[in-house]
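This is the structure, below, for whatever I ask next.
Complex shown without one protein chain; remaining protein chains in place.
Chain nomenclature is as follows: A, B and C, assigned in order of appearance, with residue numbering initiated at 1 for each chain independently.
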Amino acid sequence: MNWLEHSVMARKGVAKGKAGEHHEIRIADQGAFHYVYGPFAEPVLKVSPGAVVSVETHDAFEGKITSESDKPSERLNFPYLNPQTGPIHVEGAEKGDALAVRIISIKPRGPQPVGTTCLIPEFGGLVGTGNTAMLNAPLAEVVKKVRVDETGIHWSDRLVLPYEPFIGTIGTSPEIEAISSLQPDYYGGNMDMPDVAPGAIIYLPVNREGGYLYLGDCHAIQGDGELCGVALEIPATVELQIDLIKGHGNSWPQLETEDMMMFIGSARPLEDATRIAYRELVRWLALETDQSEVDAYMLLTMCGKVRLGNMVDPKYSVGASIAKRYLK
Amino acid sequence: MNWLEHSVMARKGVAKGKAGEHHEIRIADQGAFHYVYGPFAEPVLKVSPGAVVSVETHDAFEGKITSESDKPSERLNFPYLNPQTGPIHVEGAEKGDALAVRIISIKPRGPQPVGTTCLIPEFGGLVGTGNTAMLNAPLAEVVKKVRVDETGIHWSDRLVLPYEPFIGTIGTSPEIEAISSLQPDYYGGNMDMPDVAPGAIIYLPVNREGGYLYLGDCHAIQGDGELCGVALEIPATVELQIDLIKGHGNSWPQLETEDMMMFIGSARPLEDATRIAYRELVRWLALETDQSEVDAYMLLTMCGKVRLGNMVDPKYSVGASIAKRYLK
Amino acid sequence: MNWLEHSVMARKGVAKGKAGEHHEIRIADQGAFHYVYGPFAEPVLKVSPGAVVSVETHDAFEGKITSESDKPSERLNFPYLNPQTGPIHVEGAEKGDALAVRIISIKPRGPQPVGTTCLIPEFGGLVGTGNTAMLNAPLAEVVKKVRVDETGIHWSDRLVLPYEPFIGTIGTSPEIEAISSLQPDYYGGNMDMPDVAPGAIIYLPVNREGGYLYLGDCHAIQGDGELCGVALEIPATVELQIDLIKGHGNSWPQLETEDMMMFIGSARPLEDATRIAYRELVRWLALETDQSEVDAYMLLTMCGKVRLGNMVDPKYSVGASIAKRYLK
Partner (left out) sequence: MNWLEHSVMARKGVAKGKAGEHHEIRIADQGAFHYVYGPFAEPVLKVSPGAVVSVETHDAFEGKITSESDKPSERLNFPYLNPQTGPIHVEGAEKGDALAVRIISIKPRGPQPVGTTCLIPEFGGLVGTGNTAMLNAPLAEVVKKVRVDETGIHWSDRLVLPYEPFIGTIGTSPEIEAISSLQPDYYGGNMDMPDVAPGAIIYLPVNREGGYLYLGDCHAIQGDGELCGVALEIPATVELQIDLIKGHGNSWPQLETEDMMMFIGSARPLEDATRIAYRELVRWLALETDQSEVDAYMLLTMCGKVRLGNMVDPKYSVGASIAKRYLK
């Protein structure tokens, strides 16, 4: 029997995890992209729980970096970066609920070479930045365009990397804020967490009526931390199933796969992101397995896993997880 | 001769630092307060450079904590905290300019005891918080109401503290974001920096047409770091003179007094806030005194001063300054 | 063919990765344990490169926590914690070399229940500590004794965890410092990195003549971050093969397995530990695969992996690695 039938989505979803009506958001439907996660936009689509939606996303540069001779600093116009498709309004969603978003598939979209990565001045994990402000000269700008299909990533003549796609940026609207799509936070956003991939369900806190789901920034592959600041960015077609969990009450994004349950925290410094993720997991584990928080804390000391999503965005993102086989 | 005549405001302001028309924003004029710094609000007032504005602000709790037996967690409704008066639209302000805001006076407003401080669960510098997530039990909630007038603060039978008022939260609108008034950032906001006091001029980056000046959260006194998270909060009447500096181009708030020039950075961890403030100061000093960045860096190693504003808000705020007597 | 024949140890070791003479250090041989990594101790054993040494280690509490009714704060006498066996002097080792230590096996030692974990006041990842100093009350002390053998860990009636042993603390002596065995650093020490396990080779920088290898603190299992501060601590018998790599010149510990190459950084905050580990890996990868540092940086952005060792010790430890299949 499929694990999905035992997922939180199936057990608690308004649509009981069953797929409902199919919808599409194509680039032409979207019109202008959004650069903030907030409540001030009009929904591009309204759906009922259970809806399956095929969403076209643009790459993080909105397609403006077209050649390896481009200079990112000339092509990009901050803060109009990381364009998001959406928002999708989910019927019945209210503050305190969670959207359950199952990721069915992610396919690259558009002409080859479809993948882009680059070095942007004062951005990245091993260079001085606007926050970790240094007097050192920045690294030179570099653009790399890469052929990507579902069979692999042609990194160089010698090296083909596996196609391991995920959604870099996905989340709901804050209640009253409108926050740059470059930032991850309690509502999701730019977490750059490779586990937000086909096969996973992410549970996103709802902060306002309708939830307002945004997404974008798909990556063909990314290492832990998104080290230079830019993964292999692709325009994509993403297929999602969206359910609604009333009163789920998670404070931070929760992610489920066949094998594990994860919570994702975003903060600086990195230990605070990790503390958030682990505290959410402690509390969930204590409830789920009917043990004390202290017992859950000690068990996670033995078998908790940590995944570093990004350490380059305005907040850093960390997932803390436990294998389902230890939920006894 | 008055130092103001040599201030950046006088030398570069559109109104040359001269006081212009007088305006008022009373609580009744304001109507609903704002809880975000953003471009989506309608201006409550439009002024020309040079305008002198008398602004009534509410305390950070919007007056909801009225007694020492109140529980903050019951009275306060997150995220509707730290109410801001404004925004004030400044004629001619465009992205890349700076608003120069001279603080003329801050007077407590309303019935005694006018000052409030408290302990809020999971908030403060020496307790676990939502970000520095802990399993320890929170401290008990406490409210303290204090009589405040311009002659002093009646902290206890034995101890009278001096009245050292300043504006805890002041800033301009981001270009496309709307960010909680609890947060400080490049546009100002909730810096909780005691130097933002009568006698100082603060230069705030303009990010959108009209600038959109917001303010609130006056404090009767505050120690460095705003340790427990809540200073002595007062409703106040603030008198400001607002000028406009075209093309000033500062990336972060700059503050000038008779004796010193400061830049204020906000980030986590605290060393990043300090790096931002000092890098801005290095660059300004190099230009101002016609020396290299390296020479400015070495001089600040000898005589730079650091002030900790807050280490409790979503970002921490630090000012780095140099005495004007060393500008040779 | 065995991967070991292509390991750095086999290719560059003085003994060419060949096993030499066999030695033993039993508890009785050791006499007094060491609580610092430093040059002031007398070697308990001198070996030639290639030596295979069977080492008995004590648990991190030196066996003083014997019952679930013990209070750690009463039993433990700081700083006399985390007792280390050694030092082992390696013939020919000089500053600038590396000790290659292959971990052959780790077996629990002593009467059941052989495993101990506990909560210690003001210590752990989700509580206030001596550094992250809080006013919150500490959690209550807890001791848990657990039966451990090579078939599994009897965590509770319902849950058996796998036996996944590793060496929590291993390293060389600093040149002139003597540093608590509770701390990890550039010479190794208390990294609490689960990859330091049977099947791996760790390359430790030599800082003084003879290298002075210390080890202790074996864990039967540990999650990422060693969350509560104390893994499942066991006394153990460890079998090691020790080789010497002249002029290896690594600044931080390097770890090799059949499938990957890792560098381990230790620092606070956690992003600095990660930066150290990744920068070492960037530089090694650039040399190893004859590409520029920038190309290595971009490749690791796609496929680098991060492992959190501990975020509870005086410095936090992070491993950054790349799969050998990408070394093209």
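Everything below uses one rule, namely that a contact is a pair of C-beta atoms (placed from the backbone, for glycine too) under 8 Å apart; a residue touches a chain by one contact, two chains touch by 3 or more.
The shown structure was predicted, so the numbers you read here are calculated from the model rather than taken from an experiment.
Asker: Touching the left-out chain: which of A:N2, A:S69 or A:N136?
Answerer: A:N136
Asker: Which of B:L81, B:V230, B:L244 or B:M261 sits in contact with the chain that's absent?
Answerer: Of the listed residues, the one touching the omitted chain is B:V230.
Asker: List the residues of chain C that touch the chain left out of this view.
Answerer: 35-36, 38, 40, 79-80, 130-135, 175-180, 265, 267-269, 272, 275-276, 278-279, 282, 293-294, 297
Asker: Against the chain that's been left off, what residues of chain B make contact? List them.
Answerer: 117, 119, 124-126, 139-140, 142, 144, 153, 155-156, 158-159, 161, 221-232, 268-271, 274-275, 278-279, 282, 294, 297-308, 311, 316, 320, 326, 328
Asker: Write the list of chain A residues that the hidden chain touches.
Answerer: Contact residues on chain A toward the absent chain are 126-128, 132-139, 269.
In the analysis below, only the chains that are shown with their structure count from here on.
Asker: Round to the nearest whole Å and give the separation of the Cα centres of chain B and chain C.
Answerer: 48
Asker: What whole-Å value do you get for the distance between chain A and chain B if each is reduced to the mean of its CA atoms?
Answerer: Each chain's C-alpha centroid was found; their separation is 34 Å.
Asker: If a residue has to touch 2 or more other chains to count, which residues of chain C qualify?
Answerer: Answer for chain C, listing residues that touch two or more other chains: 126, 139, 269.
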